[in-house]
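Only one structure is covered here, and it is reproduced in the block below.
One protein chain omitted, others in place.
Order of writing sets the chain letters: A, B, C, D and E. Residues in each chain are counted from 1.
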Amino acid sequence: MKVTTDKINSNLVKEVEEISGQKVSACFQCGKCTGGCPVVGSMDIFPHRVLRLAQLGLVEELLHSRTLWICASCQTCDSRCPRDVDIPKVIEALRLLLLRRKGGNRLHPASLSARVLANAPQQGLVSAFRKYAK
Amino acid sequence: MKKIAKTKLQELWRCLSAEGALYLPVRSDSVVDFALWQEDVPADLETLNTFLPPKKFYYPQTETVLKYEFGENLQLLDASSQAGEKTILFGVRPCDTAALSLMDKVYLSEPVDEAYRRRRENTVIIALGCREPEETCFCQTFDIDPGKAPGADLLAIDTGTELVVTAQSLKGEELLVALNGVLQEATSGDEIRVKDVQEQAGEGYLTRVSVHGLAEKLDTCFASPYWDRLYRRCIACGTCTYLCPTCHCFDLQEYAAGHSGERVRCWDACMFTDFTQMAGGHNPRPTQKERVRQRFMHKLNYFPRQHGGEYACVGCGRCVRQCPVNLDILEVIREMGGAVDGQ
Amino acid sequence: MSTASEKLRASAAEALACGRVSLVLGWRKKDFWWQSPVAFVEAAAEAEQLSFDPFSVYNPVKYLLEATECHEKVGVFVKGCDSRGINRLLQDKRLEREQVLIFGLPCSGKADPAKIRAVFPAQKIREVAQEGEELLVRLTDGQERVAAADFLLEKCLTCRHPNPVVFDELLWEPVPVRAGVDVSRFARVNSVAQKEILERYTYWARQFDRCIRCFACRNTCPACNCRSCIFDQAEPRWLGKASDLADTMNYQIIRAFHVAGRCFECGECERICPAGIPLQEMNRRLIMDIDKYFGPYEAGLDAGDSPPLGTYRGEDPAGFDES
Amino acid sequence: MASNPLLPQVAVVTDVRRETPDVKTFRVEAADGRELFAYRPGQCAMVSLFPVGEALFSITSSPTRIGFLEFSIKETGVLTRALHEIEAGTEIGVRGPYGNGFPVDFLRGKDLLFIGGGIALAPLRSLINYCLDNRDDYGRVDIIYGARSSRDLVQREELLVNWPRIRNTGVHLTVDVRSDDWDGNVGFVPAFLEQLNPAPEGKVTVTCGPPIMIKFVLQSLAKMGYQPEDVITTLEMKMKCGIGKCGRCNIGDKYVCKSGPVFTLAELQQLPNEY
Amino acid sequence: MPVTREGFEPLIVAFCCNWCSYAGADLAGTSRQPYPSNVRVIRVPCSGRVNPSFIIRAFQRGADGVLVAGCHPGDCHYHSGNYHARRRFTILKQLLEYLGIEPERFQVRWISGSEGAKFSAVMNELTENVRKLGQNRKLRDAR
Partner (left out) sequence: MKRTGVFICWCGSNIAATVDIELAVAAAKNMPGVVFADQNKYMCSEIGQEIIKEAIRSHRLERVVVASCSPRMHENTFRKTVAAAGLNPYFLEIANVREQCSWVHKDKETATAKAIALIRTAVAKALRNEALFASELPIERRALVIGGGIAGIQAALDIADSGFVVDLVEKEPSIGGRMAQLDKTFPTLDCSACILTPKMVEVAQSEKITLFTYAEIEKVEGYVGNFTVTVRNRARSVDMSKCTGCGDCMLKCPVKVDSEFDLGLVKRRAIYTPFPQAVPNKPAIDREHCRWFTENKCRVCEKICPAGAIDYSQEDELMTVKYGAIVAATGFDPKKLGNYGEYAYGKHPDVLTSLEFERLLNASGPTAGKILRPSNGRPPKNVAFIQCVGSRDKAKGNPYCAKVCCMYTAKHAILLCEKVPGARPFVFYIDVRTPGKDYEEFYNRAYEEYGATYIKGNVSKVFPDGDKLLVRSVDALSGALVELEVEMVVLANSVDARAGAKELAQKLSITTNAFNFFNEAHPKLRPVETHTAGIFLAGTCQGPKDIPETVAQASAAAMKVTALLGKDSLLSTPTVAEVDEKLCTGDMSCLVVCPYGAISEKILEERRGRETVRRKVAEVNMVLCQGCGACTVACRPGAINLKGFTNEQIMAEVEAICL
């Protein structure tokens, strides 16, 4: 992982900001988002760090992260952010970035077992299914 | 005349301590001084000069002379009547014994110092004759026989393995009676040995000076330029005066708390800068020159003038050995014209 | 006569003859073999009396206080320990450097007469002279040579600065510092400090009980150079005149405190104490604590530094509970 | 029975009189109403104020006035400062009398010239009143006295009123510093003495004052022809015991507390110059 | 020396600087924080005014414990008085211990004007410690 002038200057960050409508640079890394995240235990990159990597143009690193798919968009972070950054939206933007690049959805409804459908969190399913609409 | 084997001295002292508070020379750290006898603490009968002379038993360094209450009414209580528990001094050397008679001239002359007198009365002196002088001894200068101690109540002579004890006063005789149990009768052989020791003791002085006619000579020496040179070395400490068996100057000080207090007499030294300092600022002896001169003139001129020609020095040599700057009476005697022979 | 003495005489005679000084302080011999008092030499012709022998130990520096009042410039011979006394007086503003012409005498230690008396009968000794690293003891019946190092004064055994630290002329080559002085310097203090508290008190009470308040320790000490000592003052009376153990401790504690950070370890107080009180153990204890708490400091090495008790650092540690 | 010579008697200060800004006169009587002790003019006594301390003072009253002692004391040190703060009724300690006193028999029948300065009138006053109380025993009495200023004249009433009224008695005053309330002589005592120039014949002088004054007065007297035997002075030294034992007041072999404080100039000339 | 029915009661002399510790003692009073009456305070302008002679004199005259209290380092009303005091008493304390005087008897503490509770806690502790040691005989005048 290396920050360079090129990376910082890449258009990826701008793209994320455009898609999410959020100012990634506004984050000053207080960490409150991560501290309150209910599903942080399963994340490989913590929410605040997602923002930091985005700020530094290290978007590639993010795109391979499990975090994008673990985030349940529960908005806990957002409701508490002192810099008024809607983090789920940023994560969503990253997901979209990836989806667009791969040209397909991550989830297919058929791939989901009945058990998963029964036990997966409602919000997670909602957010996953929203992507089908795309 | 009685005697006791030196190996049995503990027994003697045990008996003596029953007769009164027994003090004898004891070594503590590097210093030998008179101390209250304690079982198992060995006495030092070899060292000639104790650190302090036995004057401290008659004329203590600190002594309450008067107690008072001054709240509603002033009440004065004479403290001198409390002085004088029965005391026995063992091992007082002839020079120190002689010094006591000089001290008597001051404190037993009118008006008599009561506390001193009581202590003097209640003390028995057991003198110990010297066998051989130390290098700084010059008692013979003052006609003191190191083998004799006429002022003592008892005289002990170390004949080698025994001490031979002779009574020299009524007090001494009484004490001898009390010691009958531990002492043996001396023989005529002992008497001869004692004489031998006494005679030998008078030989072998390394330091020979004479004070013959010195007091008179000093009459004209008050303004001698010698004092200008001599005093410069003096550091104005009190070593010589406090260690001197004949120095007797004192100060009176108050110790009070609340409504009661006491007046205390304590040793003072004419060497101290404030000795004659007056409240108004005048000091008749303003520099160390006058103070040094005072000390030696007192010993060698004033005292003899006041007390029938006797010098206020017994040649014990304490000041010679202990003066930090080697400014001593021997030098003054020599410089001021005391005859010198020997080294 | 030794070459050392000759060098002293020549230096003094020269300085007096050419008028650089009008008084020279050195040592001379007196009646007894162990007496080498300070000599006041005021003319070149008198310089003959000067001598430097195993007993030229007394520190002449304090005499400078009075000597410089009537002499414009005074010559003084100093050993290592004595020279630190000069810095003491300079630092205390009791002396100006221009007032003294300092002849430095590197010194490998002075002899303790008591140690000599313990080996040779005092009555027989006529002279004790230094010859190289030996003492030559002349007796009434012959003479003997002994190693000078075996007869050193206690204070010389712990001397860290045998060579003068301030001087105008050095009369001979500097001498080496004795091995192990850093350890021996605090050895006695440590051995007392290791005692139980009651034992320590008993030890010191016995020592102080002998104190007769002759003030020799104070009067000889170049660090005690006040015009008027508090102990001599009548109002307030800082020290009672009557001798009393607690009051003696008062005297000794305050005396030690007043020289704390200023004592330059010449050890004269202890050497001349007629009561044999180990005063240097107190002074050294204070030096130890000053080193420990405020950083290493040796007094009398530099007249320009600041003694530790006039200064402070905000981050000084405290030797007491600061909670 | 021997007793402790350092033990004072309890006495009461019955009157305190301010003489000058720094001198007060204390009248002292025995606590039990009896006489403390008999004394001669010029003798001294040790006065103790508890718990401050003890010092020797000249008795300024005359033994001809019975029942009390008086001390005129100048404030100079710790003890005298404390004494200046006491009030009538205070109990103090007194022991004495000490010293030789003036040779009243030697003086009898002679003309007397008293020369005093400052607080040193204290011992002279004892003798002056003694002589004036025994007026017929003595010849003409002249008193020359000087003080720093007119405010510093001690025993003002006696100097200005009582003594001048007595027959064959003259009081000659001088002050060092001129002031508005002073119309007498201005100048130091020795100069004033030379100006008055009393003839030495048949006269004995008794002088007491600060050391510097005495020094010049003695010179003046010698110049005017007074014989050392006829010049009497008193000395002051630091004393602790008053009985010739404490060892500090000696001049040569004489303890001032016993052999002094009164000496003739002839005697002083035999002593070392250390006072 | 206060001796009560119960026996030995130590006498504690406390030198308190006017600006901090004396004020702290006053605060202990106004907030009624009790401490033993054995403690008696002498007011000084600054802990830097306390002369070691005063401390020894207190012991001589019968104090069983002595406290010097001043402002915390950095808070001295006179800027540096307590720093000087700290140096002086650091070495004095070691010296007294070296001479065999129990360390509990001589204490130096920093007590601010707001530390009333600390003042009384220190006094309680000091009194208790000294009470356990018993009377000071070592530095006490014989007369």
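We adopt the following convention: a residue touches a chain if its C-beta (ideal position, glycine included) is under 8 Å from a C-beta of that chain, and two chains touch if they have at least 3 such contacts.
Since this is a predicted model, take the numbers as computed values, not measurements.
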| item | value |
| --- | --- |
| Visible chains that the absent chain touches, using the contact criterion stated earlier | A, B, C, D, E |
| Sole contact to the chain not displayed, among C:R9, C:K29, C:H258 or C:R271 | C:H258 |
| Residue numbers in chain C that touch the chain omitted from display | 69, 92-94, 225-230, 233, 235-236, 238, 258, 306, 309-311 |
| Contact footprint on chain D, counting only the chain that is left out | 82, 85-86 |
| Residues from chain A at the interface with the omitted partner, ascending | 1-5, 8-9, 23, 25-26, 29, 49, 52-53, 55-56, 58 |
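Going forward, only the chains that are shown with their structure count from here on.
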| item | value |
| --- | --- |
| Any chain in contact with chain C as well as chain D | B |
| Mutual neighbours - chains that touch chain A and chain C alike | none |
| Centre-most chain [mean C-alpha coordinates] | C |
| Taking each chain's C-alpha mean as its centre, the one farthest from chain D | A |
| Farthest chain relative to chain E (centres taken as mean CA coordinates) | A |
| Centre-to-centre distance between chain E and chain A (centres being mean Cα positions), rounded to whole Å | 66 |
| Whole-Å gap between the CA centroids of chain C and chain E | 37 |
| CA centroid of chain B to CA centroid of chain E, Å | 46 |
| In chain B, residues with contacts to at least two other chains | 251, 253, 255, 264, 268 |
| Residue numbers of chain C (touch at least two other chains) | 240, 242, 244 |
| Residue ranges of chain E in contact with chain C within the complex | 52-53, 56-57, 59-60, 73-74, 80, 83-84, 86-102, 107-110, 138-143 |
| Chain E-facing residues of chain C, complex | 189, 192-193, 197-205, 230, 238, 240, 242, 244-247, 249-250, 253-254, 256-257, 260, 282, 285-286, 289-290, 293-294, 308-309, 312-314, 316-322 |
| Interface residues, chain B side, partner chain C - complex | 28-31, 33, 51-52, 61-62, 132-136, 204, 206-207, 229, 232-233, 235-239, 241-243, 251, 253, 255, 264, 266-269, 272-274, 320, 322, 324-327, 330-331, 343 |
